[in-house]
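Remarks on the structure that follows.
Every protein chain but one is kept in place in this view of the complex.
A, B and C label the chains in the order they appear, each numbered from 1.
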């Protein structure tokens, strides 16, 4: 099903590594500092065991669910990741078409190489828009307005990045966008360039200059006030912060440590999901990303209390190896693996993935 | 005692690997997906420690026991595994003769290359018959009737396989049965062929087409109604499912995750045996398979509450290296090792293997 | 920021290893016996996870704090380590200038190749003086007087070394000071030479001959009586010893196992910090050293209850690669990493690093 002769997403990553320039592969693959959290995100899923049920009628399986009231064909969404045109010429357009064909949500990064209007235009399905709050609040508000006007049906505010995490591979590679690629959504506001910097990552410099590290929960209320669409707060690892998200009008949280790219030493998302889901008690939706590479990981996340998972890097590997079809193959592989895992675990519906299905070692 | 210069079952596996075609070795050896559960099954036994007793008279040791009322010379049975003619020309006939010579139970897989009548005919001892429930219930019922008529003294219903687990080595090898080999027990019913499939495992396709994923506990009652012999439910990893087996008339359960070949991420069987044995409280018999490679593993299983263990892959390695004599050597090696372990642990009888003998680290 | 092309302190160590004679590198790098504690010191930080807070205003971060009433620009101090002239010609003078430029405390080892007067003279900032108690108490008292007269503003009594730990690399290398280098602070008292010894470490012989293994808490009171400056007791791993330090007039303790160079098998300092901080209840200050290599390690230490951390070996690697500028670069790198970690963890001030920020796995 996957391109590049890959049987699974780990093999697909290897195929992508062979095709991509090192500067791009490293940008996508790397984590902050010693990459402890990067590795832990994947390792933590392996420590969760699936105590499957037998003799449940799983002949008709239904993977569909809703996220923020939107029906999706499966609890697997496209996570916001930056700069898809580094992976393939069509960039985010390819991703959006793939998500749409898979009947799931595309969450577009504000740091895309394609404007949100173009992405929404090619997508036949729901598009969410991820954003940061810029020091330039006017630009931020304009960005929200543009995203809404384009048709984005939810905002995803990333809150784990008052500064950019230090990814040493990018520092060494002096990561920057090649000529011709920009942050399209911010170009009009004059924040489009991620330039080459001496002795550091250009993206880190971009963050330090432009993003607002003074952001607080009050700004979440402000953001709520300038948009009509639901708001997700992404980057939560603490139950108390999840409760604050409820208090400030969020419709959901994404349990995330930014794929291990921000604070190295953060706990694996799989390790904090259950306490957060328990704190939230269903009042808002809890999504998760981080290290999900198998359908069994998705089933574990659902059992630990997630409404859905977001898939980041594997989409990029799919784009790198086969463009839109590659991204779609990633989604369909995970769908197939989740379907398979649900059958073997005695789950006919995603709501059958309850906490008793899992234990942690 | 073992053929191929092997001193233990791990060395025997290596000897078999050298002799078998890769497609066959991989089919026998592999587990699902990332093979976490495959490895965990073996590793979990090593985390159980034997707190041996001293100064017990172990001069006369009795390894015999009963399983489902049948006396066996030791609590070590032959697990159902498919396609023995891939390992040696005599296939399941060799296995049955070996089990009979070892005075233990041969549990014949329904996916054998030899019909149950022929297997029972050459066996001088008890034969159990493992089966799946086919979409074609008439064929299933006919199969049960054949097995009973042939002399099978128990049915073993495998319940962890509504679909076949994805074993990526088999996908890569495009596993299928070579010309001349079929699922003999199903040939009459038209379900005998495991054909070459493009881009996948032929056995996975066979399962998807023919087996019934709608099976529930009610079907266990149905199966009870069409047979006179005792029924074991194989593939249990949860205490509540073990209790359901009691409620639906099973005579026993086999704690099993199908040798790590079905749902990767399932717990090691050694890790769930004690809670299941505790839930069952002796009302039915609890057997176990998965990763048993030493007599000390058998002793640990007995101490954790198992009535007996079933041996899968090592039998195949014995067949591959030396046919019937090889399979017998596997059983006799385990007998010898168990006898030895019992002597050193202060157990004169298998009933002396009580829970205080073990701790887990 | 770091010299030698290093992006972090681990890479800097490698650069230093390439530049230093093996006898010096081994002396600096090695731990006692099997180096279990040496490795554990670093590994233990990795087992502490940072449960960062989001949406805290971290636009203005203040890393400054006080230690023993002295304001420092950050909670990162220079630990006392011996023989800096093995690393670079300026030795401790380079280190003192670096600490001063970083506006933090230089803790000078009594086993320095430079006299305390010279060190204090070049330093524009606070200098603490580490010492051992010699069998020759007159020499000890004179040493205290000299240090005070020179301007040292605190004494740091090392209590984990009644004998020198056996560092087998030094035994094999027959570690000794090369011609021209002495223990300058003790030369006047006739204790300046660390000579070549047959079949052992010269420093171990020095300790056995000169230092007093009969030292008890009463001697702490004596030391308190002969000095006007505050006293820190360094080498504590037990809560009860920390309480004894309070009872005997210490102003603080340093949780330390001497960088794994004394008793191999000692617990990692990260593992005992929280119980010690809890026992002390803020009555005196608790500092820590051992395995701190990242700003996140510093943040973990603060969260576990430390007032500040002391940095040992990395300073030596900085000296070895680039002298004073190298040592300064180590301090500035850690400052930058701590600042970054605080921003990402939602800490605007060091007092925001509270216990709920960390968990241990």
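Quick notes on this structure:
Just so it is clear, a residue touches a chain if its C-beta (ideal position, glycine included) is under 8 Å from a C-beta of that chain, and two chains touch if they have at least 3 such contacts.
Values in this document were obtained by computation on a predicted structure and should not be read as measured data.
By the touch rule given at the top, the unshown chain touches B, C in the complete complex. Residue-wise, the contact with the chain that is not shown comes from C:220, picked out of C:16, C:87 or C:220.
Only one residue in the set C:197, C:244 or C:336 touches the chain that does not appear here, and it is C:244. Interface residues of subunit B with the unshown chain, by the touch rule above, are 7-8, 10, 46, 48-60, 294, 296, 300, 337, 340-341, 343-345, 359, 361. Interface with the hidden chain, as seen from subunit C, comprises residues 33-34, 36, 159-163, 165-166, 168, 171-172, 212-217, 219-220, 233, 235-238, 241, 244, 262-267, 271-272.
Operating definition for what follows: only the chains that are shown with their structure count from here on.
Shared contact partners of subunit A and subunit C are absent.
With respect to subunit C, maximal separation of chain centres occurs for B (centres as means of Cα atoms).
Computed from the mean C-alpha positions, the centre of subunit A lies at a distance of 42 Å from the centre of subunit B. Spacing of subunit B relative to subunit C, judged by their CA centroids, is 60 angstrom. Shared interface positions of subunit C, defined as residues touching 2 or more other chains, are absent.
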